[in-house]
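The complex appears here minus one protein chain, its other protein chains still in place.
The letters A, B and C name the chains in turn, as written, and every chain counts its residues from 1.
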Amino acid sequence: MNTSSDKVIGLAEAIDTFVVDGAHISIGGFTINRNPMAAVYEIIRQKKTGLHLYAHSNGQGADELIGAGCVARLEIAYAGSGRFAPTCIRFKKAVEAGRIQVEDYSNYHMTLRFTAGAMGVPFLPTRSGLGTDIVNKWGFSEEMRRGDSRLPDRKLHVIDNPFNGWADTAKVVLVPAINPDVTIIHVQKADPQGTTRIDGLPFADVVQAKAARHLIVTCEELASPGSLREDADRNQIPFFCVDAVVHLPFGAYPTACYRVYDYDPVFLNRYREQAETESSYRAYLEEMIYGTCDHAELIEQIGKDRIRAIAADPDTGYAVGLDRR
Amino acid sequence: MNTSSDKVIGLAEAIDTFVVDGAHISIGGFTINRNPMAAVYEIIRQKKTGLHLYAHSNGQGADELIGAGCVARLEIAYAGSGRFAPTCIRFKKAVEAGRIQVEDYSNYHMTLRFTAGAMGVPFLPTRSGLGTDIVNKWGFSEEMRRGDSRLPDRKLHVIDNPFNGWADTAKVVLVPAINPDVTIIHVQKADPQGTTRIDGLPFADVVQAKAARHLIVTCEELASPGSLREDADRNQIPFFCVDAVVHLPFGAYPTACYRVYDYDPVFLNRYREQAETESSYRAYLEEMIYGTCDHAELIEQIGKDRIRAIAADPDTGYAVGLDRR
Amino acid sequence: MTDENQYTLKEMMAIAAAREIRDGDIVFCGTGISMLAAMAAKHISAPNSIIFFETGAIDSQLTEVPMAVGDSRVMNGAAVNGSLADAFATMQNRITGGQVVGILGAAQIDCFGNLNSTVIGDYDHPRVRFSGSGGAADVGSFVSRTIIFMQQQRRKFVPVLDYFTCPGWIDGPDGRKQAGLTGGGPEMVVTDMALMGFDDITRRMYLKGCYPGIEPEQVLDNMGFGIDISRAEPVPGPSETELVILRERCDPQGLILTNRRRPPAG
Partner (left out) sequence: MTDENQYTLKEMMAIAAAREIRDGDIVFCGTGISMLAAMAAKHISAPNSIIFFETGAIDSQLTEVPMAVGDSRVMNGAAVNGSLADAFATMQNRITGGQVVGILGAAQIDCFGNLNSTVIGDYDHPRVRFSGSGGAADVGSFVSRTIIFMQQQRRKFVPVLDYFTCPGWIDGPDGRKQAGLTGGGPEMVVTDMALMGFDDITRRMYLKGCYPGIEPEQVLDNMGFGIDISRAEPVPGPSETELVILRERCDPQGLILTNRRRPPAG
């Protein structure tokens, strides 16, 4: 816990401090919205390795971390970027080549696992997945689990309802809590102390944030101290959960940030194409990520026209009429 | 589920329809804030009996329902109205006289039980209460439970953590879900379709609402259709959870309604005094509740001066400088 | 003017699914064609149906087709912007979940409507990897009815799934109950040739009907298992109204209906 009233630091320092090789991490957002992409790219630039990534449907962010070789193990519900890549391509290749270990859950399983972590309980129950291979097939063996104190000893438990059919339920699946070493989320607003405001759908960011031992918040706008308190109903994460606040305009680019900008179809389509072969993907990495010293330079390289094209319409929160083919 | 786009009905009809004798009910609010008091008084006027009331810290509303003889059984964490009555007086007398059956939980237990009901699971786990009489002593016997299909077969279960110490936890208490027949909440705004907005602390209203088979929402302001959709982040309860919308200015009076009015110290102090003896309490009921045909008449009887005194200050949401002695 | 004799199979699929949505349904949508079906239903026959996404947006008033369920467009005109936890609880909760119809898709389906969207081959060493469940396993576990989009291909209609991602009727009449699931299950499969239902007693897939110009035998030729075709009735093609609404009000940019893109490898 960081009790400072000014937690504002630079992104490189935040990543260097909290994302060590082998760390267990989770990232906020969903498919092509509000992924903490600037932080993802900085992790890639700093060549972090051996990460254990917990994801529900973290789409673009997860795929880029996997593609760049930062991820060793993955617990995930869904690796897709919507219509831009129904199955994330670098993820697909990494799994098929056996380059990463994967364990599958459903989106609700992962949501409940973060929620359990946030609540401080070892598990939560659900009826989801009864009878399926999500329950029956494990990605991580019991042996592997025994050797790693940071993993629960089982993927899950199926138990009979101890309250004998109460709530019309015969059985439940218990899914174990996740407490990542660090969670990184990108939001519209945070103040220097760390109070955080997400506009629009919060996805599972709030429970991911509260479940983590450390939390990095990157934000479009650094709110002046106290200003977010004028409307406390809109704030989701208390400052005492936050370790680092990073002011990062366009920090979700090329994914969307509701009310600020849309996703960039040009980037995402080009990414999908370049992700197809090892050489074109390598070229993408060299040009866009390793070839830029930070996110500001990446945004500059994208150019004003494309950035202007994705600016959010104030009424709808996205770029109305944007050419998304 | 009511799929109508206009669910606005009168309070008397809503109570008559959904609160039948013997119903299992819960009410929103906390101690002296946002209790659905108009609905409570209407239940009293309609002389409902045998209610099974699920409460966390529902203070004034719970005490009045108990005092008027509407409640047969009570599952509760805390029966107090803050400094106005550290222990609710009619509750205290009813329990000491054996007039109602009570079972005790903690506030978190009750919150989790409503949450389980809202989530559609039979129980949720917590470490709270391990080693205490809340776990060891039951208010409702196993025999009584066996005879009532609307009660779980046990108060709770204590189990060893099936994930062997995961999340540093050896044991957990499983608390069973509550699905009330009807929940009644009072909020600042709702639209005719039922979309509901609570300003300020929601307490446990949202999970109480979602756990219930039927939901009555009473509101200070009936928002025009569609208007609440202009800021969907601020709305907590989807319209499809709502059965009846009742437009009820001062519906929380004499408890507070954040941003609209404060609690009325005059009423609450007088209530405490009158609650002390059977005869003075009877006089209170006759004068204030049975003696008024509806909540508007009760408010009229209170008078403009007192209503003006508790008007909320627009900046703080309560009556700054109100004489609360 | 739109010519109703000129329509794509994708359009036929979207409309066939839209026709199954009842007024008042809460429609769980995934990405792509399922959104179009839900949008079309709201404009045609089920104006009070509620479009609902696992990301938490409730009763979205879609004016542009979202490219993903996380697209900011799903928030347009929503009644409530909730969280993932809220969305799945709405389905697991039987009071609201009973009103939800889920629209799903998959890489493989078996004769009981169970789905695979995870791997082809062995789970530990897959030949082909797909996205995984997402919310599909949750929807299939919780809600009262599902509609499933599939391509009519032998390798997709399989006797045994390579991986069992999402529960349908499991192994027949008592399958869901035995597994601990309740409520309904798959109601219809919508392919690019036909519609399949599930028998009320056996819970096995049967042919409900073929699209104009398609014969039952063609459907059977494109499946890895046999089904009852005796109950098949012709499925009417899209009406002009249906097509106009679909093309002009749901996907004017042709983002879903016109696949201008090379499909992803695999």
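By our rule, a contact is a pair of C-beta atoms (placed from the backbone, for glycine too) under 8 Å apart; a residue touches a chain by one contact, two chains touch by 3 or more.
It should be emphasised that the depicted structure is a prediction, and the values quoted were computed from it without experimental measurement.
Although it is not drawn, the missing chain touches A, B when the whole complex is taken into account.
Of the options B:Y41, B:F163 or B:F203, the residue whose C-beta touches the omitted chain is B:F203. If you put the hidden chain back, the residue from B:V19, B:L53 or B:A79 that touches it is B:A79. Of the listed residues B:D148, B:E230, B:E276 or B:E297, the one in contact with the hidden chain in the full complex is B:E276. Within the full complex, the residue among B:E42, B:D104, B:E220 or B:D243 touching the omitted chain is B:D104. In the full complex, the hidden chain is touched by subunit A at residues 1, 3, 5, 117-121, 179, 193, 195, 210-213, 228-229, 232-233, 235-241.
Contacts to the hidden chain, counted on subunit B, fall at residues 29-34, 56-57, 59, 76-89, 91-92, 95-96, 98, 104-109, 111-112, 115, 126-134, 136-137, 139, 158, 168-172, 200-204, 206-207, 256, 258-259, 262-263, 265, 272, 276, 312, 316-318, 320-321, 323-325.
In this section, only the chains that are shown with their structure count from here on.
More C-beta pairs touch across the A-C interface than across any other pair of chains.
Taking each chain's centre as the average of its CA atoms, subunit B and subunit C sit 41 Å apart. The geometric centre of subunit A is 38 Å away from that of subunit B, both derived from CA atoms.
In subunit B, the residues that reach two or more other chains under the touch definition are 117, 119-121, 179, 233. Of all residues in subunit C, those touching 2 or more other chains are 57, 75, 81-82, 92, 94, 142, listed in ascending order.
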